[in-house]
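Note that one protein chain of the assembly has been removed; the remaining protein chains are unaltered in position.
For chain A:
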Amino acid sequence: MQVKAKLYPKEAARLLREHPGVREAVTGATLHFEEGRKRAYQEIDAEAWRERARRVKDHLLTHLDHYLELAEKRLQEKGVRVHWAEGPEEAHRILREIVARHGVKRVVKAKSMLTEELGVNPLLESLGVEVYETDLGEYLIQLLGEPPSHIVGPAIHLALPDIQRLFHQRFGTPVDASPEALAAVARKVLREAFLTADLGISGANFLVAETGTLALMENEGNIRLSTSLPRVHVAFVGIEKLLPRFADLALFLPLTARAATGQRLSTYVSLIQGPAKEGEEGPKEVHVVLVDHGRTTLLHDSEAWEVLRCLRCGACLNACPVYRQTGGHPYGYVYSGPIGAVLDPGLLGLEDTYPLPYASTLCGACYEACPVKIPIPKLLLTWRQRAVERGLAPTWEKGAMQAFSKVMQSPSLYRLFSKALRGLPLPQDLLPLLKAWTEGRGPLRPSPKPFHELWQELKE
């Protein structure tokens, strides 16, 4: 995927100006997710679950070479073909070979952020293969030619009328068709695709080293279908997605569900051990592609390696007052919101992503939400510090971005600001105004201490 993270502040401002409806749609959806998560955390000893999950992942990551080799062995024992890929180039070569060998014409895809990273869809299309994204939200944005705006809800930036209009144009449904009617249309198109596709492509939430089990979570059933009906299944798995033991799933599946959507467990979980046995329904061939694409670079980073614990649950996005204003598109990469702000610089390098760590108010809500206790606020400061050290964030720009993130968390201030934007004063011109405004108000929750103080404390 093309990286446009450097344009973050500009793109965010542009989106707010040109697509004012996005803010409402994203805020509504994320607040709903966030409420669900809070309720679901209250029902359990969330601190104990999160701490245990953190420890399991830390163990996994500090023994990653061992577990990767074990996973490969177990997968191969079950008849799964294992491939390794550094990044898009190798992933494409592997996929091209599979497509050619099986004469693949049609692919059904289960939502996967890693395949977005790798540009799997453009590759398949260039090979003349028909690709169907089968997650309903993912299907919507595929029709629109847009990237996902949220890890879990890729189309949350769309409001019902947007989708009604889209389906009216594409399928001739009435402009006021109900969500049920729209879903029924999509179901029909995609059911046909499931029944006729030659290849199913998925990611994975987890890969258990002990048993070689791929675990995939969803609510619609499209992942179960994508991995059950076509005769070949290819799963792209980031090397950090491993878990040591099968029984670790008993913690990670429900914890991820609680964090992501507030459910006790996602409606469907697929636990895949290998190709179908003789006389069984299911794919005859299963491939697992283990992908690095920046992960080993992150692992090397003595501070930022902790982001490799990430489960891609999206809870930090839902909790983030800055993300909520624009959704994910302005962040300019697959991963947006707080996790994007600390993961993208690690995966892609700070040069191409330095504005992202400033897209935050350091309010700490992301850390409270995170099921694996990734210290996102601390890491935001780490990346900011590094950006300054490398001369990547000129002072004026830094000020502008901080001002921007402050504005983003207050509806009234935002309105004032977006009006002002149309008059085109430079953002830093508003700084004194912002200062005066923030001093008198509690609910805005700016960082309790100046950046340099906080930084000192965290370093100690």
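To be clear about the criterion, a residue touches a chain if its C-beta (ideal position, glycine included) is under 8 Å from a C-beta of that chain, and two chains touch if they have at least 3 such contacts; residues count from 1.
Everything below uses one rule, namely that contacts and distances are computed from a predicted model.
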I notice the complex is incomplete. Of the names "Branched-chain amino acid transport system / permease component", "Urease accessory protein UreG", "Carbon-monoxide dehydrogenase large subunit" or "Lactate utilization protein B/C", which is the UniProt protein name for the chain that's not shown?
"Lactate utilization protein B/C"
Would you indicate which residue among A:Ala46, A:Leu70 or A:Ala85 is in contact with the undisplayed chain?
A:Ala85
Among A:Ala5, A:Val22, A:Ala46 or A:Leu64, the residue in touch with the chain that has been omitted
A:Leu64
Given A:Val3, A:Leu127, A:Leu143 or A:Leu271, the residue that touches the chain left out of view is A:Leu271
Among A:Arg14, A:Arg52 or A:Arg231, which residue is in touch with the absent chain?
A:Arg52
Contacting the left-out chain: of A:Glu11, A:Glu34, A:Asp135 or A:Asp344, that is A:Asp135
Residues on chain A that touch the omitted chain in the whole complex?
25, 28-29, 32, 48, 52, 55-56, 58-59, 61-65, 68-69, 78, 84-86, 90, 134-137, 140, 153-156, 158-160, 163, 179-180, 182-183, 186-187, 190-191, 194-195, 211, 213, 219-222, 224-225, 227-229, 239, 244-251, 253-254, 263-277, 280-282, 290, 292, 296, 299-300, 302, 305
